[in-house]
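Just dropping this structure here.
All protein chains but one are shown in place.
Here is subunit A:
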Amino acid sequence: MEQAEKHPSYLQHHFADMAQQTDAAKLGMWVFLVTEVLLFGGLFGFYTFFRAWYPEMFMEAHKYLDVTMGTTNTFVLITSSLTMALAIRAMQLGKKKQTIAYLAGTLFFAAVFLVIKYFEYSHKFHMGMLPGKFYTFEGIQAANPHIFFSVYFTMTGLHGIHVIIGMIIITWVMIRTMRDEFSPEYYNPIELTGLYWHLVDLIWIFLFPLLYLIG
């Protein structure tokens, strides 16, 4: 009987107890987040070099980004981070329905973010403000304006891919919640998903001022 208590189904065989399993998983996630930071760090590096080389061009080109849409998206993502945190809290308290509702809310805000991003992108496409050799817009006088849009599309594009991956993972933990796999004793996957989602949010917090609010 005591054995059964010690080894619940969600405790993997190679761990001694839940504390060890949870700690290991959290540490693993944090280390993975470090790799994400470095992945984007490379892009922020590129941004820094090109902005230092072409400050006037960045200044002029960024005016063609839609600050209203960017600001809205920032609030949308921050709200989604809040609902994510609330989902974890709800599961800590054992409230399954609330958890599902908050996760669904997070998914909804993530979708809103992508929809707004879609309108931004299609407007740029329409105007010919495309990266590199596809750039056809003629409104910017400074040299090499296509570089700004190369940087813009690569950074926000990679971030967008992360949003989509995040939505897939959130859907997955939502299904697992519906299947009663989580409890106040075991909700680690939701928490780790939360860590990832907050990072995705955080990256946008840096992207937004660096791209939309120059000068």
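One rule holds for everything that comes next: a residue touches a chain if its C-beta (ideal position, glycine included) is under 8 Å from a C-beta of that chain, and two chains touch if they have at least 3 such contacts; residues count from 1.
Methods note: contacts and distances are computed from a predicted model.
K.L.:
According to UniProt, what is the chain that's been left out of this complex called? Choose from "Monovalent cation:H+ antiporter-2, CPA2 family", "Cytochrome c oxidase subunit 1", "Extracellular ligand-binding receptor" or "D-allose transport system permease protein AlsC".
P.N.:
Options "Monovalent cation:H+ antiporter-2, CPA2 family", "Cytochrome c oxidase subunit 1", "Extracellular ligand-binding receptor" or "D-allose transport system permease protein AlsC" considered; the missing chain's recorded name is "Cytochrome c oxidase subunit 1".
K.L.:
Considering the whole complex rather than only what is displayed, give the residues of subunit A touching the chain that is not shown.
P.N.:
Within subunit A, the residues that touch the unshown chain are 12-14, 16, 20, 23-25, 27-28, 31-32, 34-36, 38-43, 45-46, 49-50, 53-54, 131-134, 143-144, 146-147, 150-151, 153-154.
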